[in-house]
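Note that this complex is displayed minus one protein chain, with the remaining chains in position.
Here the chain labels run A and B in written order, and each chain numbers its own residues starting at 1.
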Amino acid sequence: MAGTQLPNDPYNIIITGVGGQGNVMASRVLANMLVKKGFYVTIGETFGASQRGGSVMSHLRVSKKDTWSPQIPKGKAHVIVALEPTEAIRVLADYGNPDVKVVSNTRPIHPAGVIAGDLNYPAIEETKKTARGISSHAWFIDATDEALRLGNPILGNIIMLGALSGLDDLPLDKEDFREVIAESLPQNKVDINMEAFDLGRGLLKE
Amino acid sequence: MKIFGPNELLEAVINKNLCIGCGACIHLCPYFRSYKGKTAMLFPCTLEEGRCFAYCPKIEVDLDELSQQYFGRSYEGGPLGNYLSIHTAQAGPKVKKASFQAGGTVSALMSFALAKGYIDAAVLTDKEGILPVPRVITDADEVLTCSSSKYSASPTLSALNQAMTDEYTKIGVVATPCQVLSVAQMRMNPLEKEDFVDSVALVVGLFCTWAIDFRTFAPFISERVDITTITKVDIPPPPSEIMEVYMGEEKIEIPLNEIRELVPETCSYCIDMTSEFSDISVGVLEGRPDMNTLIIRTDRGQKIVNEAVQEGYLVIEDIPEENLEHLMWAAGNKKKRAFAKAKEEGMINAEEDKKSYLRLQPKTVKEITG
Partner (left out) sequence: MSALLDKKEGAEHLLMGNEAIARGALEAGVKVAAGYPGTPSSEIIESLAGVAKDANIYVEWSVNEKLAMEVAAAASFAELRSLCVMKQNGVNVASDFLLHLAGSGTRGGMVLVPCDDPGALSSINEGESRFFARTVEIPLLEPGDFQEAKDMTKWAFELSEELKQLIMLRSVTRLSHASGNVRFGTLPTGEAKARFRCDGFILDPDEGIVISAPVDYKHGQQHEKLKRAKEIFEDSPFNTYEGPEKPELLIITSSACTLYSREAISILGLKERVGLLKLGTTWPLPPKLLTRYLSLAEKILIVEEVLPFLEENVKVIAAETASEIGIKKFYGKNDGTIPMVGELNPDYVINAITKILEIEYLPRPEEYAAKTQGLAFFGAPQRELIFCPGCPHRASFWSIHNALELDGRKGFVCGDIGCYTMALLPTGFTTLKTVHAMGSGSGLASGFGKLGQFGLDQPVLAVCGDSTFFHTAIPALINARHHKSDFTLVVLDNSGTAMTGFQPHPGLEVNAMGDNVPDLDIAEICRSMGARVEIRDPFELEETRATLNNLMEDNEGLKVLILRQICGLSPEKKAGKKYEMAINEEICLGENCGCNRVCTRIFRCPGLVWDKEKQVTRLDEVICTGCGVCADICPAGAITRKEAV
């Protein structure tokens, strides 16, 4: 586990996914964990209409000393957490750089245009290759499948947070996670979330 | 037979107001539906070939191909088409007297065919108020509920498609000439489906000079009477030249000239008065409101008529020469007029890349139009 030093200040995280995947919840949990460690965290979010089946993004700025813009400048992400694989590519196109790291779920959510047959959805192998070509490292995790095994697909975002913690770029410890989710979830849901967090961390370390 | 898809059907028929609303494209898919006499396409369909187009009697009808299939010869353009014999007919003593119009010949034939198992379902046209409503009937006694004449176009073939979906295998259908033409196309398996079965066991065609568009008829009649009180509509055989509208005991008469204004343009392209591709055709008999004209066209039609006569469902006699002559004159006139009009508008034997209403030997066109 890293100390409370950040690899960069501000350290820029983008959590991306599709409306309804729990993007907002994941970014809040992550931010609260970091606030507990004494950081300034700014989250910029898209919601409202864009939530309805659209691409959603949360920008997190983590800093020792200041509040930063809720929008990360183009090309300045340090890590991208994608709850849906093609969303990783969409975000990389704008915010990627040679040093960026990517942690992505593998489960596709087909846009209406793909369902309708108007658009093509790339194969996961293709997405992996693309992501690896424009990042310093990209990890792909079967988070939704694992979450289904745990009994609820929404746990996919917690598995992804666990995976992010496995990067050891940020001081994300398990006990902070427990505290944060205990504040917003009923007691009986805490254990399964802890399990999901650990699972994600383990998957990344593999 | 040239086959295209729903978009071409929309462009070449529906958008040009050539659709008569026969129902041939209804109940095949989620896209075409009929509502109050009008066929609508609910959503776009992208297929390049579809049954909707293939079945439509208003586009790419290959008369030679059909005539070869059902009568073993090219389309010759005779006023009454191919037939074996022509008679006068009326319902026999085995048929309950009901509110059927004219001689009750159609009701008699369908009841008989159902009762004797020649068919397992009858596709008929019932009515709700003055709106014609297609029905699939399986009980011989119920045939009479659909016995009265309807004068507005009906999507009857939607019920045929439904009966096929419901897997009836011996279906009898009572249809107008345009519908009969469509049935003839359906039975040829135009999309060459491997699992195709011809489940149409009997086609009784009606005589028709035109139909009325329900969408214009309803407001027209509403201006004259309370539409909900109408019990029956009748057009007595020529030379009466009136439409009778009954409200129980009461009756009003409307000159046919006024009614003809409500006939859709598409009827003026119709080349067939007597349902030439049926097994049996039935129509009015001039001067005899209690009798019908009966044309037997196919062997299976012949067989059913013979047995119906033997079993007392039908009484037939030779048709008087004068009636036959007049029938041929009227049917020939309709055919000639329609061919001339369609020809003038380039709707016959259009070039390969264009869609054509009719296809047949050019010399036959010449013979008909003179």
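Observations on the structure shown:
The rule is short, and it goes like this: a contact is a pair of C-beta atoms (placed from the backbone, for glycine too) under 8 Å apart; a residue touches a chain by one contact, two chains touch by 3 or more.
All of these numbers come straight from a predicted model, not from anything done at the bench.
Contacts of the undrawn chain with the visible chains, over the full complex, involve A, B.
The residue touching the chain not shown here, chosen from A:Leu6, A:Met25, A:Ile89 or A:Ala138, is A:Ile89. The missing chain lies against subunit A, touching residues 18, 20, 28, 31-32, 35, 40-50, 52-55, 67-76, 86-87, 89-90, 92-94, 96-98, 107, 109-117, 119-122, 126-127, 130, 133-134, 144, 148, 153. Residue-level contact of subunit B with the missing chain is found at 28-31, 33, 35-36, 38, 40-43, 45-47, 49-51, 191, 215.
Simple rule for what comes next: only the chains that are shown with their structure count from here on.
Between subunit A and subunit B the centroid-to-centroid distance comes to 66 Å (mean Cα coordinates, whole Å).
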